[in-house]
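Let's look at chain A:
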Amino acid sequence: MTWLVWRQHRQQALFGVTSLALLAAFFLLTGAHMHSVLDSSGLARCLARHGNCGDIQSGFEQRFSVWRGIQPVFLVIPLLVGLFWGAPLIARELEQGTHRLVWTQGVGRLRWLSAKLGFVLGATLLLAGAYAALATWWLAPLMTSTGDRFQPGIFDEQGLVPGAYAFFAVALGVAAGAIVRRTLPAMAVTLVGFLTMRVAVGGFGRSHFVAPVKVAAPPTPSTDLNHMGGWLLSRQTVDGAGHRTSIENAYLSCNAHVHAPVQTVVHCIHRMGFVNTDVFQPANRFWLFQGIETALYGGVALALLALAVYWVDRRVS
Partner candidate 1 sequence: MIEFHLDTRSGVAPYLQIARQVQQALRMGTLQADDQLPTVREVVGKLAINPNTVLKAYRELEREGLVAGRPGQGTFVVGTPAGPPPGAYTRLRGGLVRWLRDAHAAGLDDESIVAFVTTTLRDSAEESAA
Partner candidate 2 sequence: MSAILQATALGKRYGDEWALRDCSFELPAGRVAALVGPNGAGKTTLLHLAVGLLAPTSGHIELFGSPPRQDRAVLERVGFVAQDTPLYHGFKVEEMLTLGRRLNRRWDGRWAEDRLRGLGIPLGKRVGALSGGQRAQVALALALAKRPELLLLDEPVASLDPLARREFLQALMDAVAETGISVVLSSHLIADLERVCDFLVLLIASEVRLSGDIEELVAAHKVLIGPRRSTIGIPGVEAVVQASHAERQTTLLARTSEPVYDPAWTVQDVDLEELVLAYMGQPALSARPMPAGPAEANG
């Protein structure tokens, strides 16, 4: 089986490795540059000192705004793996009838399937893992500056989850291919299923993995309103009378400006009864959430693989 699996998938493997190599070259070249500027611009030192780095930050982020703009493109990668590695795996054999050739040799269909799955899933995890490591490193300088890493869309491209998405996409493709039996429709099912899951989990589910932290306090300049590296889910500011307002209004009402004495502003805000309620996920939960989402996608993927195995064993002829 090893020979057959390699012979059938060598083009895919080559394509995957080449793409990864190109991506790696891009990441390494541009990332090295960003890492060095983070240092040479003094931003790293400034942030480490917890100073007021606003100017350097905007300068840094402005300089690399192109990469920030490009960054969402990489969200597609796990889907592409599922479409081109997962969907055709079983569907192509069924479509062309070659399963009737290869399942009537000395090797049974389950051994055949496990060899194919082993190779494709293994390659997926390897390549996706390498990609995720590179992407995390590449994004790090921008994350240090913006504190955006927990944000939807950026959370999805770092750490463990890209590998989990790719694993899930391939499992979905394989199951779809086994049931639908034709490559193009299986790809369509994979596309719809993948997007649905990603939107459902990323858009709605993720914020509820762990009950968010709720902090209600008067919005003074010393309050941490940035939640650097965390994920602000909602913010509500009310005035003394309970009417909805904004933090800007609170500051305006208290004549807060750059040269105003801080204590005066603080007293004013307390006196006027402004309260700001932030619901957020703190930064230190980033890896916890990565783990939960990975386990969630992994669990669904395993269920889909079990379905595919059952279908091939029992239902396909």
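The candidate set was assembled so that all candidates are chains of the complex that A comes from, given by their letters.
Here, contacts are C-beta pairs under 8 Å (C-beta built on N, C-alpha and C of every residue); 3 or more make two chains touch, one makes a residue touch a chain; residues count from 1.
Keep in mind that this is a model prediction, so the values were computed, not measured.
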Inquiry  = All of these sit in the same complex as chain A, but only one touches it there. Which of 1 or 2 is it?
reply    = 2
Message = Which residues of chain A touch candidate 2 once you look at their complex with the stated criterion?
response = 1-4, 7-8, 96-108, 314, 317
